[in-house]
Each structure stands twice: as C-alpha cells, then as structure tokens.
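Yeah, one chain of the complex is gone here, protein chain that is, but the others are all in their spots.
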Amino acid sequence: MNSYVPILVLGALSLGFAVVSIGAGALTGPKRYNRAKLDAYECGIEPTPQPVGGGRFPVKYYLTAMLFIIFDIEIVFLYPWAVHFDALGIFGLVEMVLFIVTLLAAYAYVWRRGGLEWD
Amino acid sequence: MSALSVSATFAAAEFQTPSIEYSKLMPMLIVFGVALVGVLIEAFMGRTGRHQVQLILSIAGLVAAFVSVTMLAGDNQIAAVGAVAVDGPALFLQGTILLLAIPGVLTMAERSLDRGGVFTSAGSSTPGSEHERVLTATGVTQTEVFPLTMFAVGGMLLFPAANDLLTMFVALEVLSLPLYLLCGLARRRRLLSQEASLKYFLLGAFSSAFFLYGIALLYGYSGTVRLSGIAEAVSSNSGSDTLLMTGTALLAVGLLFKVGAAPFHSWTPDVYQGAPTPITGFMAACTKVAAFGALLRVLYVGLGGLAWQWEPVMWGVAILTMVVGSVVALTQTDVKRMLAYSSIAHAGFILTGLVATDTVDPDTGAVLGVSSVLFYLLAYGFITIGAFAVVTLVRDAGGEATHLSQWAGLARRSPLVAAVFTLFLAAFAGIPLTSGFTGKFAVFSAAIAGDAAPLVVIGVVMSAVAAFFYFRVVVLMFFNAPAPDGPAVAVPSPLTTVAITLSVAVTVLLGVWPTQVLDLADRASQFVR
Partner (left out) sequence: MNPMNYVYLSALLFSIGAAGVLLRRNAIVVFMCVELMLNATNLAFVAFARMQGNLDGQVIAFFVMVVAAAEVVIGLAIIVTIFRTRRSASVDSANLLKY
C-alpha cells in the first residue's frame, strides 16, 4: 500500500495545481471578453463550421505547426532519460545538457528570425 | 551523440552507464559543432560579413576535421558503445568526404559570377513576386547554406562509419534532409530548383522508408541492429529466411537509391539539373562516397555470409546501371543532365569493384573489393566537383548556359576552360594518365580477381560508349563554330579558381603518380568486425 502513496500525493499535487492556477487566473487576471476568446480553441484554426470553399487557413499556421512538431517530439529522448535518471548519472546528465544546448541553438535561431511571431 | 547513448544504454541487458570515446568521434563532433556555431551566427550576427565569417568557419572546420581524421589513421576499433566503427574504410572515406567538401564549399561561396551568389536571397520568397524583387535588389543571400552543408557533411561522415543500422538510418537522414533544402535554393530558375527539391524529397523519403523497413525485418530476423550481430545470426542461420531476404532487399533499395544505381536512379537527372550547380557537384561527389561506404559496410560486415545471395543481384544492378547511365547519356542535350547520367554510369563501374567481395590480394593483403572502391570514389569525387565547377563558369544573360548547343566553340572563347573541362571528361572516360583511368583499372582488376570477368567485359564496352559522348562534347567545344549570341566564360573569384585547380591537381596526380594513394587504400581496406 505504501508504494501507492507517492501516486496519491502526485494526484493531490496536480489537483491542487489545477485549482490554484485556474483560481488565481480567475481572481487576478483582467476580464475582457471578445468573440475570439469565447470561441472553442482549435490550435489557432477558425473553429467549425468552416467557411465555404474548403476553409483555407494562413500559411503562418503551417510555420507554427512545423516549429511545434520539431520541438515537441524531442521529449521522447527526455522521457527514457528521466525514467533512468539515477542509473545514467553524470554521463546521462552531460549528454542531455549537450542535447538541450543543441536544441537551444535551433530555438535561438527561430526566435531571432521571427519564427515565433504570428504577424 | 547524446541520443545514441541513450539507445545504447537501453539495449544493454544489464544496466550500466555507457561511455563515449569523444576523441574517436572528433571529426564528426568538429563538423557538427561548426554547424551549430553556424546556426548561432545566423541567429545573432548582422547581415554584413556573415557570408565571410560562415565561409571561413566552414573551411576551418573541414580542415580541422580532416586533421583529426589523419590523427586517427591506423585506428581499428568500435566506438560509442558499438554505434560507430573507427576503421580503415571509415577513416579513408571520411577523409575523402572532408577533402571533397572543401572545394564544394568554396564553389558554393562564389559571389562574383552572379550578383549575390549562387543561392536565392530568401528561400521563402515566392518566385516572381515583389518581395523577391526587393530582396534581390539588396544583393543579400541565404547564408544558411553553410550550416546546412556542414550538417550534411556530418551525416556523410557518420554514414560510412555507422556500425549499427539505426545509426546508419539516422546518418542517412542527417545527410539527406539538408540536401533536400539546399536543392531548392537556387537564385536563377527557381521553379526548376524547387521542383528538384520536391522530387528529391518525395523520392528520398520514399526510399528511406524502404531502408527502414529493411532494418525492421533484419531486426526481426536477428534480434539486433548491430552489423556484427546480424552477421552472427546469418552464419548460425538462426532465424526466418523470409525476413532475412526481404530485409536485405529492402535495405539494398534504400542504399542503391542514394548511390544512384539503376533501377533506382530516376531522381538523379532531374535533381542534378534543377539544383544549384555547386550543390549538384557537392551532392554528386560526397553523397556517392558516403552511400558507397555504407553499402560496402552493410554488404561486407553485416551480410558477408550471404554473399552468394546478393552477389548475383549486384551483378544485375551493376550491368543495368552501367548500360542505362552510358546509353541514356548519349541522348542528353543538357550538360548537367549528361553529367548526371554519367554519374549513374560511374555508380555502375564502382559496383563492378564491389562484387569482387572479400577477395584478398596475395601481395598486399588488401581486400580488393574495398580498396578499389575507396580509390575510385576519391578519384571520381574530385573529377565531379571540378566538372560541375566548370559548368558554373559558362554563362549568358539568363545565368548558366547548360544546353550543349551553347557550348559549341567554347575553346575559341576560353581555351583554358575548355581544356580543363576536356581533362575532366577524359578522366570520366578513363583515359590513361588521369585519375579516372587508375580508378577504372583498380575496380576492373578487382572484379577479375573476384571471378567477375563478364562484368568487366560489359564495363569496358560501356566505358567505350561513355567515351563517345564525352568526346562529342570535346569535339563540340573545340571544332564547332561558336554561336554568335553564345554564352561567355565568366572569370570567377579565387574561390572557384582554387576549387577547380585543386580538382585538376588531384585528377592529374592520381593519374600520373597514384602509388601512394593506392597503397593507402590497400592499407585501409580492412573493416573492423
């Protein structure tokens, strides 16, 4: 039974985090509602029903999507490392730092070149 | 490298921290490091001077990597928890790729032939748009080509050294992905260039999917992707033959696509014609070197026990490749397309040496199939880089004049350039006293030693056919009257001059005095297993 305690604690923590962050947002944030904010969220696309003619969306969306994919997928290398963090020790840490630094260089490039700006 | 180590760790049954011999991987680490610094320069440096800094950095990185390859020479071991082999063939090919990349990068950096350089001012601007016109007027250029090239070179260094199939797949993609982009970045004829990029990408991705499925089946057969493990499984005949045969076939498809062997060659002419010419030269030389290195390692180290199975297939592929390359080249009217078919034919000649398998020269102890291919790749690479560099010089108002009819009477306009191109064509044709002859002699004698005499006969006949279309160009340049509105021969900056001079020097040197390099290839012909 003891081995399940961390899971319960984690569950409580995440519940607490959700409640606190949503609550804090609702209490402290400015409340300026407009149509875009009340729409359903679909990663930046106009939500359904789409306009007649196939519902084109801007090329900018592709750029954001591509950047998202490439930075998002790297998590698969972090995951095994996180699972065996202790056994991999300093070696794993050094390798992961190298890996993240490599990604950071790409991120810096994207940021400096305005890849993260929507307009 | 970090990612590889993670996989290796998980592969081990007993969990132990792996270690990586960074010093043994130095050539690749230098090249990748330079590429990363290049990305940061693109991010943080202003436009002015970026081109020079990138050029100097890239060349310095390539030279440093070459020096570290020479310092590793003689090593014969497996590094990075079995992922990378540091042995004779790997180091010889890495040295070759680095040496070829130097003139390759020099021709890419040429800016005096075309205002702003070979590459478009912005790959993202739509051809013919106002945006493009404004950018072109500023004379800027896409300097990202340098880091992209360095990433491609890094992948090429890893490809022939990969000792397991997963590393080989990752290397294949690391070398291919930048090349797909580089193909689409031409300043002139951007529609052609983008189309070349799309075709190369779709077919390249298609072939690498086959390569990958081949890896999956071989993994299913042997339970490992390590080449030595697969060799063990083959010799003990422990798994399903269906998996082994299908896996081998699919793996070969992926590799033969990259070397441009028939029947997987159809992308070559389109991509070679549409890509910016310096990229074509770089790609034609370096990709072929890297891919043949990987093909050799897979067939000799991993599937050597299966030689009696794949040898007849390779015979067929070699014959088909030589015939298609030489015969179709006869009908070409575009210089770049003709050189593309010529590169297909040369892939066939190299395959001829490869089928000699592990026949050992009794005098030198060299593995003939490996040493002859190593030498041929070095010779062929420099001829190719040089020939494509010459193509960039013949220009009219619309950019490079690549139609053969425009080359008529070129010798009257510039005897020197015509003579240099003639030298390269003679070397392609395998005329004595050029490196092409020594290379062909090496692969053909290896094939004879490996009991493949019929293949050599076809090879010699096809060399004669190929010689015919090479000399048609020579005749065209020297004995035809130039067209009145024909192209002029532009005077390049020292960058292209150095690249062409280097290629001429190597081509002549390896033809007149090849002993040293042949000895080196002989000594480098042992794979670590």
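First chain written, first letter: the chains are A and B, and each begins at residue 1.
To be clear about the criterion, a residue touches a chain if its C-beta (ideal position, glycine included) is under 8 Å from a C-beta of that chain, and two chains touch if they have at least 3 such contacts.
Here the structure is a predicted model, which is why all the values come from computation and not from measurement.
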**Message:** So one chain is hidden, and I want to know which residue out of B:180, B:282, B:388 or B:469 touches that hidden chain in the complete assembly.
**Reply:** B:180
**Request:** Give the residue, chosen from B:37, B:153, B:166 or B:477, that touches the chain omitted from the document.
**Result:** B:166
**Prompt:** Which one touches the absent chain: B:126, B:235, B:405 or B:493?
**Reply:** B:126
**Request:** Could you tell me which of B:59, B:80, B:100 or B:212 touches the chain that is not displayed?
**Result:** B:212
**Prompt:** In the complete assembly, which of A:62, A:85 or A:111 touches the absent chain?
**Reply:** A:62
**Message:** Give me the subunit B residues in contact with the hidden chain, please.
**Reply:** 3, 6-7, 10-11, 13, 123-124, 126-128, 166, 169-170, 173, 177, 180-181, 184, 190-192, 194-199, 201-202, 205-206, 209-210, 212-213, 215-217, 219-220, 223-225, 269-270, 273-274
**Complete:** Missing-chain contacts on subunit A, rising order, are 59, 62, 65-67, 69-70, 72-74, 76-77, 80
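Keep in mind that, in the parts below, only the chains that are shown with their structure count from here on.
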**Asked** For subunit A and subunit B, what's the span in angstrom between their mean Cα positions?
**Response** 39
**Request:** Could you pull out which subunit A residues touch subunit B in their complex?
**Result:** 77, 80-81, 84, 87-89, 91-92, 95-96, 98-99, 102, 105-106, 108-109, 111-113
**Message:** Which residues of subunit B touch subunit A once you look at their complex with the stated criterion?
**Reply:** 1-3, 5-6, 9-10, 15, 17-20, 36, 39-40, 42-44
